[in-house]
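See below for the structure under consideration.
For this depiction, one protein chain was excluded, whereas all remaining protein chains were kept in their positions.
Chain naming follows the written order as A, B and C, and within any one chain the residues start at number 1.
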Amino acid sequence: MLNQRFASPTDLREACSILGQGGGRTAILAGGTDLMPRFNRRRPGGRPDLLLYLGGLHLDYIRVEGHTLVIGACATHEDIADSSHVREHAPLLAKACSEIGSPAIRNAGTIGGNVCNRASFADGSTALLALDASMVIASESGDRIMKVEDFVTNPFMTYLKPGMIVKEFHIPVMLPEHKWGWQKWGQRRGSFISVTSVAACIKIQDGACSSARICAGAVAPTPFVSKTAPAILEGRPLSESLAEKAGVAVSEEADPQDDTRASAWYRKRIVAILVKRTLIALA
Amino acid sequence: MELKAVGKEKRRYEGLDHVTGTTRYVDDVIVPGTHVVKALRSPVHKGRIIRLDTTRAEQLPGVAGIITAADVPCNSYGFLTLDQPVMAETDVRYKGEPIAAVAAQTEDAAIEAVELIDLEIEEQTPVFDVLEAMKPDAPKVRPEGNILQIGDKNYRSVVFGDIERGFDEADEVVESDYLFPSQEHACIETQVSLAVPESDGRLTIYSVTQALYFLLRQMNRILGQGNDVSERWSGRMQYSYRGTLGYCDIKYVGGTVGGGFGGKTDLHADPITALLALKTGKPCKWRWTREEETLFSTRHSPWLMSFKDGVKKDGRIVAREVRSIHDAGAHTGMSSYVVDKHCFYVIGPYHIPNVLVKGYVVYTNRTPTGAIRGFGLTPGTFASEIQIDKVAERIGMDPWEIRFINAVRNGDQLATRRKLDSVYLIETMQALAEWAGVTLPEKCARANSDPREAEVWPLAETMEAPLEWTGGTVS
Amino acid sequence: MKKRGKGLAVAFYPTGLGGGGDFSHAIVKIKPDGTADLIIGTVELGQGARTVLPQMAAEVLGIPYEHVRVTNSDTDSCPICFGTFASRVTYFTGNAVVQAATNVKQMLLAEAATLLDTTPDTLEIVNGIIQVPDDPKKSISIGDVAFSALYVKHKFLVGNGCFGRAASRPDPETGACDPLATLAWAATWVEVEVDTETGVVEIIDSKSVYDVGKAINPALVRGQIIGGVAMGTSWTLLESLYPYYPSPEHEARSFRDYAIATTMDIPTMESRMVECLSVGGPFGAKGMGEMTANPPAPAIVNAVHDAVGVWITKLPLTPEKVLRALEANGRAASAEH
Partner (left out) sequence: MALLEIKVNGAVHRAEVGLTTNLLEVLREKLHIMSPKFGCESGDCGACSVLVNGKLRRSCITNALSVQGCEITTLEGLSEDGDLHPLQKQFYEKYGFQCGFCTPGMIMSAKAFLDRNPNPTDDEVKEALAGNLCRCTGYVTIVDAVLSAAKELAGKLAGEPEGELAGERG
């Protein structure tokens, strides 16, 4: 109790240094939409010794650098959904972020938090995966860059070591030959958590699909990029039957669990349909 | 005479308070020195308490007092069947059943104290499936058995006419099973109770109850002052704090509630805050978290219903047999009452001359169920109204027509023999059909709720049960 | 493929506790400014008891609704109300209020008659003025009467009302009993669209007609109907605490898992009222708060059957249940061929 500390540094390296000093339990606070409900459960011993707040770091920028869209980790879902840069260069992400939770949640929740909390249903992650985004991880000694795909593969462990902070995301800007689609399904229509989400980013050249990244959320321990769908789609013009095959393929890769919101059985069904419908809409 | 106030769209009495945020709900009442209450709840669905030691928890700074079952003067309450403990004595019957409760100066201290209570429970095999629970060799949820005895039967029966004869007369028999699941009231305001010991020895309870006097009576009994407290609890009467605490010594304060729907009809938090307030002499407040509210407050019971209808080709339903099983959870609560109400009306608003209904209250190791909007009729209406469509389908009749043919009219009897007045089902359906643009068959369009001619329908023997107005005494 | 279907359901609902024996009291007292205090033990849950009950008192007393103040705060100050449940308050407490207001009105008229040198039966109360019809000289305000009664004659103008029904225990063999005060009636018509690929059911239209007896406050009655239809629809399509019943696995524990309808889940819901006055209810009113949640479930199930030919007899009516039923049907159909 006595040594608890709320730190709100204004410099990224300083923040990393505070985190690197370790000692006791540490939590990183951005928007708080995931972290605060956990604290609010008031489990004995659930309180950290150090709470590092990222709000002072001004990591909420969104800008275009050459062919890369750069989004600070603390940009909120609302910032992203509202940004003309994102709408122009990564409309898939803008769309996904515009459907997370409700307005108040989007005003607080950040894209960095969405990825770092590694929920299977994190819509931000699912969209970033489809966009083949990278992320910059800062530490006291400097920055390193890694694929979001390599970051979100484990639902239980983080790649972040003490002293590391996710700084920003790099997204290749969409080209005219790129097409995108986003669909999510939940128990209800308003303010819901994805029971299944699908993000697709495909490239059409000479009437045929030349590359395809199809991602699914909430149907496996983490959102994943389909490994089998590209082989079905690439080199062929998009068609209804091809879309259906891709849907079945993604469904076979899915490894969902029963939970309160839906059964694994239904998730397998719906992911195939969402993939199919997403692709048909792009054809 | 022209009405001036009645029938008019007057604004809500407390409307300005609501839109300015000044309405005072129980959680908005501030009493200086209020202590925070937290409960130790059962971690298992079914078990036996082997050890319960609060010594370490009591020594924690900030803790004002801890109560367990031993502190409850009369540790059994209920609506009609008094079988629910305020806190578990030795047997724990559902996950989340309160075992002990703490009052402390701060929420942190209360939570830590709950953690420090030494509890050992021997886990036992629970039962969740009502059909399993009804078998003779099923694990017992309650020592009395898993099915509530109602008189000399283990079900409520409603019998009208001659069911055998009804099925003999029928051209077709339609059978179907229905499941109505368990739902939460989901009021946005959770359970809140604030008990304040007053300087004159009285106790004020600020409560979210839907029924101030209803709970006052139950609280009175729990605190050991009811006229009907059995011998079993006489040894605990010493715990009646501050001498006699009678009916007039409890003041229930409430009247403004953040949503009810039946979820604030049963006792939830009040006995524990009251006992802690009496034991510690401090105002004690317990506000349930959303998780407690969702998992441990009363909820809609699941219902399994089996229907068997006999129908004639002309659309007349001549026999209906219903077996309903109400999954009560671990304690009786209002179950016997809700099963009664269900059985009285499950036949639906139809004139069916031969009826047999059996309603069972079955215990499982779930959170106890309780009152909810629609009290037994919601599942009954659900099943009965699908059933009648199924019957219509079987005989190739329109769903509107079959309802007109069987609709009750003035002077008809329910299966409980009550003769009906102010019946308006046919007219209500006609109004809907017209609005929805549905063309009704001629005889439906011309029908009305006037009494039917007696010889058309074979009425069972009539038991006159006129309304009796009482002058204010409870019989 | 999307298929549409229509479904009908009707309902009835009794007013008052299932076993009878419940009652309500009311106290109405007149203050020297001519306003009235209505004191009841009835809890306001949001349905509008604190609005319709003073409306009734105002009607009986001949004063504006705005001149009635309501106290329903605690068991020290307020008389007994059995509770706000069983769709009973408008009918039971309402009758008690009418009785209490009638009693105090008699006192007022008697006092006024003395002051106006006439007999009580010649008097009427219009907008707070006690008068002999067609004789403008013979009139006096309620306030003046109450003031005179209180400060000159030292009389406290207070009326009591009580209304209840006898308990009715069911016969152990036949269940025979008289368990109700009156019945309200309803009919609901729903149109749905079913996506046969996903099993998702969308409600296109919902029309409900309710017989509510006399609607004491039509706006509040409409609120009960719409709110109840919304709750019933939410129960039907979304809600179960035990999604794998009877297994307790994955029991819902928060609003995140236990999805209730939001603004975006509410279909177009239209309602109309018809008024078949009750026997014995205040102004012919009936209790109707609870029943409004009942017809949606069967109406939706029947509409889904009309659309795609499957009966969903276990709620909630999730897309999964529809899909499984369609597949089972498909298998049965192909087996037949």
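The working rule: a residue touches a chain if its C-beta (ideal position, glycine included) is under 8 Å from a C-beta of that chain, and two chains touch if they have at least 3 such contacts.
Since the structure is predicted, the reported quantities are computational estimates derived from the model, not experimental observations.
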| query | Among the chains included here, which ones are touched by the excluded chain in the whole complex? | reply | A, B, C
| request: Identify the residue among C:65, C:210 or C:283 that touches the chain left out of the display. | output: C:65
| field | Hidden-chain contact residue, picked from the options B:16, B:70, B:131 or B:445 | value | B:16
| note | Across A:64, A:108 or A:282, the one contacting the chain not displayed is A:108
| query | Thinking of the whole complex, not just what is shown, which of C:40, C:162 or C:260 touches the missing chain? | reply | C:260
| Hidden partner chain, residues of subunit A it touches | 4-6, 8, 29, 32-33, 35-37, 39-40, 47-48, 51, 53, 55, 101-105, 107-108, 189-191
| query | Contacts of subunit C with the missing chain: which residues? | reply | 45-48, 64-66, 219-220, 223, 226-231, 254-256, 260, 262-264, 266, 269
| query | Touching the missing chain, which residues of subunit B? | reply | 10-25, 27-28, 30, 185-190, 257-261, 287, 289-290
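Operating definition for what follows: only the chains that are shown with their structure count from here on.
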| message | Per-chain Cα mean versus the mean over all protein Cα atoms: which chain has them closest together? | response | B
| message | Between A-C and B-C, which chain pair shares more contacting C-beta pairs? | response | B-C
| query | Farthest chain from subunit C, comparing Cα centres? | reply | A
| field | Centre-of-Cα separation between subunit B and subunit A, whole angstrom | value | 44
| field | Approximate Å spacing (C-alpha centroids) for the pair subunit B, subunit C | value | 18
| said: If a residue has to touch 2 or more other chains to count, which residues of subunit B qualify? | reply: 291
| field | Set of subunit C residues in contact with two or more other chains | value | 251-253, 258
| said: Could you list, by residue number, the parts of subunit A that touch subunit B in their complex? | reply: 41-42, 44
| subunit B contact footprint on subunit C (complex, rising order) | 7-14, 18-19, 21, 23, 25, 41-46, 48, 50-51, 54-56, 58-59, 62, 64-65, 70, 72-76, 78, 80-86, 127, 162-168, 170, 172-183, 185-189, 207-211, 213-220, 228, 231-232, 235, 239-242, 245-248, 251-255, 258, 260, 272, 274, 276-280, 283, 286, 289-291, 293-295, 297-299, 301-302, 305, 311, 313-316
| task | Note which residues of subunit B are touching subunit C in the complex, please. | result | 3-14, 45, 95, 128-130, 150-153, 156-160, 176-184, 186, 209-214, 216, 250-262, 264-265, 290-291, 294-295, 299, 302, 327, 337-338, 340-341, 343-345, 348-349, 357, 364, 366, 371, 373-378, 381-386, 389-390, 399-400, 403, 407-408, 415-418, 420-425, 427-429, 431-432, 435-436, 438, 463, 465-472, 474-475
